[in-house]
Each structure stands twice: as structure tokens, then as C-alpha cells.
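Missing here: one protein chain of the complex. Every other protein chain is in place.
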Amino acid sequence: MNLKKRAGALNKKLLIGAIIFFVILIVSFAYPPFSKRDPLEMEGMMFEPPSSLYPLGTDNFGRDVLTELIFGTKTSITIGFIAGSIATLIGTTIGVFAGYCGGNTDNILNTITNIFLVIPPILILIVISVSIQSRSILIMSLILGITSWPWTARAIRAQAQSLRNREHIKMAKLNGESLAEIIAFEVLPYLASYIVMAFILQVSTGILNEAAMSMLGLGPTDTVSLGTMLEWALLFESARIGAWWAFIPPGLAITMITFSLYLANSGMDEIVNPRLRGVV
Amino acid sequence: MMLEVKDLSASYVLPEGEIRAVDDVSFSVDEGEILGIAGESGCGKSTLAFSISFLFPPPLRHVGGSVLFNGKDLKNFNDRELRKEILGTKISYVPQSSMNSLNPTRRVKDIAFDIFRAHMDISEKEMYERAKERLDLLSLPESVLNMYSVELSGGMKQRVVIALSTLLGPELLIADEPTSALDVSSQRIVLKELKKLFKDGVFKSMIIISHELIILKHLAHRIAIMYAGELVEVGETERIFKEPLHPYTKALIGSVLEPGKRVEREKIPSLPGAPPDLREKITWCRFYDRCPFADEKCKRKQELVERDGRLVRCERGKDI
Amino acid sequence: MSYGKYVLRKGLWYLLTFFIATTLVFIIPRLIPGNPISAIVAQMGSGVPSESMQRVYESFIRDYGLDKPVVLQYIDYMKNLFHGELGISFSLYPKGVTEIIGEALPWTLALQIPAILVGWILGNLLGAYAAYKRGKFDKVLFPVSLLVSAMPYYVLAILMQYIFGVYLGWFPPSGGYSMSAFPSFTFDFMVDILSHYTLPFVSLVAVTIGSQAIGMREMSIYELNTDYVNYSRMLGLEDRKIVSYIFRNAMLPQITGLAISFGTMVGGSIITEIVFGYPGIGTWLFNAIRQNDYPLIQGIVLVITITVLFANFFLDIMYGFLDPRIKAGEMEEG
Partner (left out) sequence: MEKIFECVDLCKTFQKGRKRIEAVKNASFSIGKGEIISLVGESGSGKSTLANLMLRFLKPTGGEAFLDGKKIEDYRKKEYWKKVQAIFQDPFSSFNDFFSVKKILERAIKISSYPSPDPEERIREAVEAVNIRYEEICDKKPFELSGGQKQRLMIARIYLIKPELLIADEPTSMIDAVLRAGILELLLKLRGTTIMLITHDLALAYYISDRMLIMQNGRIVEEGEPQKILEAPEHPYTKKLIEDVPKLSEEWL
């Protein structure tokens, strides 16, 4: 059985996950430029229930929840993407060097990784965020990205280690290729699927952490995100008031985004590791 | 006849298609006999070992044919009965990869107890005594009983596995490449132990599977040669080595290297190509593409027929 | 390597991690311009705060030795930390941070430890069962646990609060006990505590089950394909026995997995507490952040860090005890 055939055999989980995610992505990115509404504008009364004017009601400031939801999803996904890219980049670099080089390089990098793996990232996030008074989307992504690389490094290291003794790498050395060439051509292609999987998970981690930080009051300060929507819903006790439209839409949006990403990741995992599929 | 395998077929059913790893295989084993099954990687010999004990872990599936053990058709046993009444007690198995065949978190003693408990009701003391005896027979010290798999060397692990597999004195032992992971010195020790257990009557019959024909020559009374899921030749060991009737058997024997018999450097026969893809249905001789003797006539279905007291799947006979 | 050495090595390693973590908590705020500490010092000078706030800040600067060089500040910080002195809260002056945390921590531990344990055990049982049974059970369970584990702690918490606490009104939607109730060891008060406990507890358990079941399912599928499982089948062992083999061996990596996911769980449960207004340290942290109560924030962060490190250390010790490969020194320690 070859790789192409395996990938070609359409994986349902991957497909469904990807479709859900792209629908959300397209809606949240295509709508804002055409929208005449400003998500931060207070139009109506506090907690107005859904109506034709406000399809998902209004929030505690009388802002249109639907508009907020779409703009917020865009913000959250953007933060997730940037944070995920940063985390994946750092994690992959550290993981590849630790796993491929071995020896002392590995000892040092692996110790660092393990230390940051047991220190809860949210605590570091809090310490950093408390110190930064105004947090833009970019700052937020940066903070989230540089605190969540460790487990990517760990996963990639394990994969890189298993490659280290493969003979094509010895052959590449015997061809006189440099370390950079070997990593680029002999190591990274084999890790590509794992890196993509790690990236998918990192994007969802970024989105989840943004929301968590926002709910603690440490979210982005100048825009609306799914997290800040939940923050306000929480602060103004919308659940106890019964204003379900203030928290269910952003909560559901986060859940659907992360669910679609987990599903896609699990589908990819099955393509890469056929035994999970339940046939081998 | 202790074991009779009739027209047995088994396939791996994958989303990409069906791989017929064992195709219409028939043979038998008598009491007191060692049958060797020889073949190269991917020919289906390990799958055959599973199929004989009528366990088909998915995606392996029983496609057709039957296995009769002492006249009883294993098809009539359900999974539970099979394990309770046949496996471990009547038919036992020595796996190929002893490295990973012992549960890493259980002591040898506990694995032995689990095997006893699955089949009989005796006191823990008696279990311990019996396990100790069996280890002793394999020249393993009692202390091994308290060890975990990681504490044993490769050769020791394989002997422990043999001890466990023969714990209940099975009638038939199936040994699947019992030494392929070992160095020559350990290999010889392990095979000697197996032969000793057989002579001592710990088990009555054995099927030993190997890709090394030379090992079978020293152990087996009869040898079955397997190629691409089919048996191509079955006969007494001496006669097969003396005068192979199937061209593949001939190639296998020819490829045996032995120190001291220095062949002219260029004269070891070699086969071109590779065995056919078992996902495809081949209706003619499966060895056709690689056979140095093949001609137009060969491109048709070859049956396993009796010739000179042997079974051969080639109609060309002695002119090869 | 003997088990004793393993424990010692792990202990030293966690000590190192402890120093790094606490040092980060010290350094990071001081590295960032406009950080809370210099903001406080600035506010001191501007004279804006009221007289009582002025006193609060002064004690803060004194306690943290902010007028001294950074190195001395660090030494003071570490000294105070070892003495359990975490300073004085701004918002609840003159209450000490240690005292506040001391009151809040039992609530948090009583909520989280049972929730994590119950969730972990149930999740692992479900995961192993799904892997072994495959078929329909697996097909249903897997997407459900995926959905549940994709649902962040806080979303599930808000949903449960709304549905069971507000809409159906089965349980009190928030708090640790009723305002009217007087804390005592009476039956009524216990019932009151339990009814407040239910929703946060169940919401934490549910999410833990989801993520643990997925991990366990994967590990079990891996174990199912190992040689020793096939060998055990061939020797006629019963399914029950084999499942127990698989369960035990697949659980070992799950223990490590639990250690790693502690960090995420802590974050999740902090917010669960906030949602339910549960009187644990999560809620205190929330308030502290709103009120710029830096000593309290720092204190809570440190206490959580130390607790997580201890929990991880404990899990590592257990792991080494359960896995003979560690004793034989055959396995690389992750």
C-alpha cells in the first residue's frame, strides 16, 4: 500500500472537519468588509432578545450580537492562526534540532521543553498579560504563540528521532550534503504531516486560550473577539438573567471551530497512522 | 492424523482491497511429526500460523476451508470455546517476535499463572512448581520467574516464551520463525532446546515456520514450501533436499550458503524479480514470471498433485 | 537505575523547574515596560491615590524591596516565598495574600481533585472499552467525546449553569453555598454545599472524560496491535484478562498524559470557578485581575504553579512505581 493511495482514500473525518472550518472561515472573513454595522456600536437596549432587527439579540451594551459574532470569529481565528503559526514554528524548530541532532543539543533542548511543559502556560500568560496594559490582536497572538510551543516540540522531537537512523539520511551525508540540506530535504518532508497536524491543534489552542484569557479580563483590548463576548456575558451575568443569546452564539462558535479542527486532525492522524482507522 | 488442513484460505480485508495471504492450502501433520514450512517474506507463512489456530485477528478473515484437529473441525468452536479448550492446551504457539511477546508490565511468573488459570483450576503453589520445572527443562534459573521482560536478554526471552508456550504440554506446537531475531549462537541453543522438548515428549508434534531452509533440514521430518500464498511442494525433508521438484524449491535450496562448501563465486543461482502482488487474482502459475524453466505451456493454472510420493505444484516434473 | 535514584532524579528535576518557574514570575513583569510594579511606583510619586492606598503601596514597596537593586529584590522574593509570605493584598488591605489563598484553596482542591480523578477514571474506562469493542459503540462514543472535549471548559460551564441552574432551576447557578446559610457541620449546610458543588463538578468531569477517553482509545488501539496481545490470544487467555492487560499498559502513558494536561486543566478549572462564582482561587484571581491587585495575582500564580509541580512530581513517582521498565532503567524518561 503506498502513501498516495492512502491519502487518496478520502477520509471522512478530515473532510467533514475541513468543510465546517472553511464555512466558518469564509463567512467570518467575507462578511465584515461588506458590513455597514460596527460591532462595537451600541445600537439597541441592553439584552434585547432576538428580533428581525437583531437576529441574535443585543448584548449588555446593546450591541448587535450577530455582527459581534461574525467580527469576533474573524478576530479569534486570526489570533488562532498567528499564535498557531508562531507556536508551530518555534516548536518545530526546537523539536527538529533536538530530535535530529541528538546528543547534548537534545539534552539541553529537551530539558527546556520539559520544564515549560509542566509549567501551566496559562500562568505564564497571566504574568505576561497583566504587565501589558493594551493588548492588540498582534500582541495577543504573540503572547499566546510563545507560550504554547512545548508540546509541539515534544511531538516533533519524537518523530525526528525516529528518522535519525534512517538510511537515506546517512546516504545524504555521504552525498556531502550540509545540515541545512539534510533537514530541508531528508527530514522535514517526512515530518510534514505531523507539522500540519500540530499546526491544526495549535490554531485551536490559540483560539481556546484567547477566550480563556479574555474571560479572565486579559483579552484583546481594542476589538471584539469570541473571548471578549463571553467575558462581557460573564461579567453582566447574562446566564443568570436568562439572556442565552449573549453567550450561546460565541460559545457554540468556539466549540464548532475547535471541533472541526480536532476532527480534521484526527482524520489526518488516521491517514498517517492507518492502524487507528480500525482496519490494520 | 493429528492436524488436517483442508483448502484453507484467509485474506486481509483492507479498504484498498483484499489480500489473499493464504490460498487454498492443504496439508496434514501426524502425531510425533515435525513439519517445516518454508517460504520468504510475504509468502503468507505467518498468516498460515494464525489461520491454523483458527484465530483471525481483524483485518484477517477466514475465507474458506477447514482445520481438523484430532478429527474435530475448529470451525465448530466459537471464540471462547476455542481459547478455553484448544489454544494453549492442545495447540500452542511460539511467536516470531519474542522481543515484544511478553507483557512488559507482568513478571514471567504472573504470565505463567494467567495461562494456568485460563485452563485449569490448580493451586498457586502447584502453578509455581510446574512453571519452575518447565524453566528448568529449558536450563533457565528459577529467578527468571520473578523477572520482567526488560530484564531478560534476547535469547533468554525466546526461551521463556518457549517455556510459556509449552507450559500445558500441548499436542501441537506452532513455532513461527522462533529464531529469526537471534544471533547464530542463541539460535542454535534455542533450536536445540526445542528439539529436546520434542524428544522428551513435552509436545507431540510441531509445525516450524522459517525462511531459512537450512534450519528446517535439521528439525523437520517433512517440509512444505510456500510461495505467494500457495504451497508449491510438500515432501520428506531428505528427498526435497536431494531432488527438489519445483523450480522455486530448487532456487531456495540453491541459495543456501554454508561455510566450507565454497561454490564458485558466480555460481549461486539467483531469481530475478519479486513475488506477484497478492491483491491481484492470478489464474496461472504464480512462479511463472520468475521461473527460469517457464515456457508457454506453463501459463495456466497449476494444481498441487502427487508425484513420487510428494505433492508438487508444477507439471514439468524432473526435467527442471 | 534503582527506583530510589529515579525518585531522587525526578525530585531534583522538579526543584530546578520550580526555580525556573518562580524566577519567571519574578522576572517577566520587570522586563516589560509599563509593568505593574513600575506603574505602582509611579502612582506612589504622583500622589493620586488616597492615603490608605498610599500606605498599601508603601508596604508593597517595602515587602518587595522595590527600592533595592533587582538582585536583592530577587533574593527577598525567594526568601519571602520560602517563608510563605506572599505580601499584602491591595484590594483587601490589610489582609495578607497568604491568608486569602489559605481560605480559597480548600474550595478549589475539593472541587478539582475529585473532578479530575473521577473524569480521568471514567474517561479511561470508556476509552479502553471503545477501543476494544470498536463497532457502533466506538462510532458513537468517539465523535461525542470529540465534541465534548472540543467544547471548552467554560462554554460547557456556562451552558450547564444556564440549563440546569437557571432554565430548569435544579441546582443553584452560582456560589459555594447560599448567602443565607451559616457555615457549620449541619446536615442542611452539607446539602447546600453539595447542591452548589454539583454543577461545577459535573462540568469539570464531563470535559475531563472527553479528552481522556480520546487519549485512552488511541493508546488502547495501539496496545491491541502489540505482539503480546496476539500471543496471549494464541495461548488461550480470556478476553477479560487481555482487556486488563491492555488497560493497565495503555494507562501508563495516560498517567504521563494526565501530568501534561494538568496545565490545561488548571486553566480550565480556574474559569469554571469564575463562571459559577465558586469561592476558590480562580474567582479570587478574576477579582484580583479586575482590581489590579498585583500581589494577589502573583501569589495565586505562584501557588498554582507549586501545586501543579507537586501533582506532576507525584504522578511521575507513581508512574515509576507502576512501570517495571523504569526500574530496569530501560526507558528514557520523558
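Just so it is clear, A, B and C label the chains in written order, and each chain counts residues from 1 on its own.
Just so we're on the same page, a residue touches a chain if its C-beta (ideal position, glycine included) is under 8 Å from a C-beta of that chain, and two chains touch if they have at least 3 such contacts.
Predicted model only: the values in this text are computed from it and were never measured.
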Touch partners, limited to displayed chains, of the chain removed from view: A, B
Residue in contact with the excluded chain [from B:195, B:239, B:279 or B:307]: B:195
For chain B, residues in touch with the removed chain: 40-41, 183-185, 187-188, 191-192, 195, 211-215, 217-219, 241, 251-252, 255-263, 265-266, 268-274
Touching residues (missing chain, whole complex) on chain A: 2-3, 166-168, 170-177, 185-186, 189-190
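Convention: only the chains that are shown with their structure count from here on.
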Per Cα centroids, the chain farthest from chain A: B
Between chain C and chain A, distance of the C-alpha-averaged centres to the nearest whole Å: 21
Cα-centroid distance, chain A relative to chain B, in whole angstrom: 51
Interface hub residues of chain A, defined as touching at least two other chains: 280
Overlap residues in chain C, where contacts from two or more other chains coincide: none
Footprint of chain C on chain B - complex, ascending: 50, 53, 55, 57, 80, 82-84, 86-89, 92-93, 95, 97, 99-107, 114-115, 117-119, 148, 150-151, 161, 164-165
Interface residues, chain C side, partner chain A - complex: 13-14, 16-17, 20-21, 24-25, 28-29, 32, 34-36, 134, 138, 143, 146-147, 149-152, 154-155, 158-159, 161-162, 165-167, 173-174, 218, 221-222, 225, 259-260, 262-264, 266-268, 270-271, 274-275, 285-286, 289-290, 294, 297-298, 301, 304-305, 308-309, 312, 334
Touching residues (chain side chain A, partner chain C) in the complex: 114-115, 117-124, 126-128, 130-133, 151, 154, 204, 208-209, 211-212, 215-218, 230, 233-234, 239-240, 242, 244, 247-248, 251-252, 254-255, 258-259, 261-263, 266, 275-276, 278, 280
